[in-house]
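Quick one: the structure is below, and I'll ask about it shortly.
Of the protein chains in this complex, one is absent; all others appear in place.
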Amino acid sequence: MQAIQMARPEAGAAVLIENLEVPTPGPGEVRVRVQNTAICGTDRHIYHWDPSVASMITPPVTIGHEFCGHIDTLGDGVEGWNLEDYVSAEMHIVCGRCRSCQAGNKHICEKTQIAGLHRAGCFAEYVVVPAGNLVRLDPKIVPPHIGSFLDALGNAVHTVQSASSIAGRHVLVSGYGAIGAMAAAVVEFEGAKSLTITEVMPGHLERAKKWAAGLNGRIPVSIHDPATEGPDMVERIRQATRGGVDVVLEMSGAPPAILAGLEVLYPGGEMMQLGIPSASNLEIQNFAQEFIFKGLTWRGILGRRMFATWDEMLSLLQRGLDVEHIVTHRLPMSSFHDGMALLDRGEAHKVVLDPTA
Amino acid sequence: MQAIQMARPEAGAAVLIENLEVPTPGPGEVRVRVQNTAICGTDRHIYHWDPSVASMITPPVTIGHEFCGHIDTLGDGVEGWNLEDYVSAEMHIVCGRCRSCQAGNKHICEKTQIAGLHRAGCFAEYVVVPAGNLVRLDPKIVPPHIGSFLDALGNAVHTVQSASSIAGRHVLVSGYGAIGAMAAAVVEFEGAKSLTITEVMPGHLERAKKWAAGLNGRIPVSIHDPATEGPDMVERIRQATRGGVDVVLEMSGAPPAILAGLEVLYPGGEMMQLGIPSASNLEIQNFAQEFIFKGLTWRGILGRRMFATWDEMLSLLQRGLDVEHIVTHRLPMSSFHDGMALLDRGEAHKVVLDPTA
Amino acid sequence: MQAIQMARPEAGAAVLIENLEVPTPGPGEVRVRVQNTAICGTDRHIYHWDPSVASMITPPVTIGHEFCGHIDTLGDGVEGWNLEDYVSAEMHIVCGRCRSCQAGNKHICEKTQIAGLHRAGCFAEYVVVPAGNLVRLDPKIVPPHIGSFLDALGNAVHTVQSASSIAGRHVLVSGYGAIGAMAAAVVEFEGAKSLTITEVMPGHLERAKKWAAGLNGRIPVSIHDPATEGPDMVERIRQATRGGVDVVLEMSGAPPAILAGLEVLYPGGEMMQLGIPSASNLEIQNFAQEFIFKGLTWRGILGRRMFATWDEMLSLLQRGLDVEHIVTHRLPMSSFHDGMALLDRGEAHKVVLDPTA
Partner (left out) sequence: MQAIQMARPEAGAAVLIENLEVPTPGPGEVRVRVQNTAICGTDRHIYHWDPSVASMITPPVTIGHEFCGHIDTLGDGVEGWNLEDYVSAEMHIVCGRCRSCQAGNKHICEKTQIAGLHRAGCFAEYVVVPAGNLVRLDPKIVPPHIGSFLDALGNAVHTVQSASSIAGRHVLVSGYGAIGAMAAAVVEFEGAKSLTITEVMPGHLERAKKWAAGLNGRIPVSIHDPATEGPDMVERIRQATRGGVDVVLEMSGAPPAILAGLEVLYPGGEMMQLGIPSASNLEIQNFAQEFIFKGLTWRGILGRRMFATWDEMLSLLQRGLDVEHIVTHRLPMSSFHDGMALLDRGEAHKVVLDPTA
């Protein structure tokens, strides 16, 4: 089968393999015939062999961890699933026995194995996953090009869920990349009082404005470019929100955005930190003034709750949560280099790949 | 001035007084010129001198506790308010010193005085309230006929807020009277997975169906009449919600509805109890099976949080929460007997009265 | 091997079987050599063939679901456990796939199988359990006669955990049977402001007083017998707690105790309902006054959280939580009829059985 692998531990080593052996599911596993898969930010870090992810991978390995498809083969002992079931899967594979798992927090399992990093991923015609990780999809609600990136939508929903509440509150989405754009849509859907978006890349800003224009005033949206607005931006947002926002969803990982996030929060507010800074160290200015004395809550966000997040995400899609605009490009899997380049240039939000094309 | 008072402690004793002295605000109080006021379920209990409220009132007293209007006179020491400010007010007047108030739970103050019961209410041309109870309204967002029943909308929002979450969950609204209808609108607005409505009065059922039809499929709504569906209704709702609903908002107080509410809840679910049974005792069938073994949470709901509920309610209105359909009748205050009759016959949802007409 | 079975579906049908075949663990299961086991209230319901449990059991079945012992045989595929490991086990065996399990609420699994009811229990020399249900014990912290009733201690700890907090709050334990006595000890340990105990059985009252006397004033304890104090009891407790208690742990299931529990709660308080009424219906007096208008929270409690409750319980024992006094009798397993009689007469708290004696 065809698959995209990191062939060697270095940037530029991602290649399309033409004749990889189709994997066989072990006991308790299933093989899924991949219909659509999507490129995630993590895939780009792997593709460029960034230090933040390089240590987690031993090439050669098939990359990719967002997909949907149909069950093709059932391993021994698998119950409750049938051939041709339409599915996606949680690609964090957890131990079930560590202190986190035993406490019901599988998403922070001590021994998480991530498909596409620690084991074979889904940029391939077929992928094998544990049956316990499968999530059933309804094709009437989730078409394949949307089903291809539920892992990422789950990140967005989990970030939103981790705030103590959204309805009736001023929410800021910091960073309007693909996951930030999904988070913005969820925030609108769950009844926030207002939505503020900050972003620096022109393409993302343009897409944010276009999306906001299409909302027909359903929610007050203000969009800011800190690069052009400068230090006044924080004060402007504070004034527009009667003293500051209640919730920041920090999806960018950019240090200035993290600092601005703390600054724009009203006392008692909370910041959900999904974005990952590229440097390992982070310097926080005016830490006492902006964090301690304001009694803020800051929370690190990882993955998705298994499977409460999946359940909420699917119900939002069923209700009509619109994420169609997130998909800016659909390419055959063989064009993945083009997809990576589009994302690197900020010209794409979500690039969906088709391994059957 | 004109005002509606209970003249004597008996049913039929509500009268329109023509020349009541205009009240003077004391220190820390303001006088408001009432623009619109609305009839609440409690007013009907008073009007009919039902035992549940009779013990709380010593006639003669001006009734009514939902209104909006403009500030007319400021008492001594009032700061932060100006003449002609457009306002509504929380009509629960709390002590600030009891254990509940000190713990930040003013809505369950031990010594709550309710305007319209314990002291003069707002079915009048002028009403006096403590300045600390005022809530500022924006006329562009809250027109007077909506501002007239924010107290009731606050009940609905507080009931919804008291559930641990709404987004992505199956929610049942038990009873589609005025407050139930508002709660249904809020539930749709905050992203519930599905909405189930139960109601027995034909007029209310018809209004529920008409409202649901106007949603254009934004949320799956199913409407049930337990009187015609009989005991199968519970099982039907369970099946439609994959085992049961997550949240019941019990707005009716009818014992069969309360029991059905427990029965349709999925294990771990929660029921918010705003509805008040007319009898003082309540019998629960299969208590262990339907409540304990399912690990349910049941919560009594009273009033509105001061002022977190007001803040959320106003932001929902600003976002476009539509409660226009709740107002079925607008009458001059002098026609209050007609309004009561409409409500008694289930022909009205919210009757707004105009003391200036 | 020896085991106690319900031989037929009727009261009086519990017998000691002398030569039952020793069970063989299947894949993923282990066999444990039982060292000590204890009689639970549920076992008494089974023994007397009470309607509340009769429908769940198909005799003949080995009863009992509280025990500790040593691993004797490992089934296929079991990892992380060794022969002679000292263990207890969660005896609720859950499906892992239903909506509750998927949401992390295994203790309310739709398809729970309880060992000792739905499948063979631990009143036997050997018991087979799924490896995933095992809990490792440290013999220096948990001697066998304490390890024999961790399932029940887990009920007590789960009930306490389900309250929003204990430290600094007035707590009432309603019913001082074995689990009530354990809950009282936990409440003292976790820093409650005061402890109130209500109980009607003379033996239990005496044990409560003896236990309280041994606390050397570490916590204000007041013990009440509603049978002798009559209707004034509620008012007396309210006055002693400045208006009412914050938390009621209802362990008795007696309807008058449930009603008194609601009555003594201060507004905003919460009642945890572990006790199971013997009748299927429950009548609540003054429901609006005592529940709705006070904004109470009432929660059904079932089992123990897997495995957060086990973790907290073991840490409390390690810290020195003293439950030694709960064990009033230790008998050879063959004397189980005597143990049941002691419990029926209220002369015992916890009866530990030794199948090796």
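Letters A, B and C name the chains as they come in the text, with residue numbers starting at 1 for each one.
Note that a residue touches a chain if its C-beta (ideal position, glycine included) is under 8 Å from a C-beta of that chain, and two chains touch if they have at least 3 such contacts.
Quick caveat, the model's predicted, so the values are computed rather than measured.
Although it is left out of the displayed model, the omitted chain contacts the following shown chains in the full complex: A, B, C. Although one chain is not drawn, the whole complex shows that of A:Thr24, A:Gln239 or A:Gln289 it is A:Gln289 that touches it. Screening C:Gln239, C:Ser315 or C:Thr356 against the full complex identifies C:Ser315 as the residue touching the chain left out.
Touching the omitted chain from subunit A are residues 52, 98-100, 103, 105, 107-108, 110, 242-243, 266-268, 273-274, 276-277, 280-289, 291-302.
For subunit B, the residues touching the absent chain in the complete assembly are 80, 96-97, 99, 102-104, 132, 305-308, 311. In the full complex, the hidden chain is touched by subunit C at residues 165-169, 189-194, 217-220, 311-313, 315-316, 318-320.
Simple rule for what comes next: only the chains that are shown with their structure count from here on.
Chains joined by the most contact pairs: B-C.
One finds 43 Å separating the Cα centroids of subunit A and subunit C. The distance from the centre of subunit B to the centre of subunit C, with each centre set as the mean of the Cα atoms, comes to 41 Å.
The multi-chain contact residues of subunit C, meaning those touching 2 or more other chains, are 99, 103.
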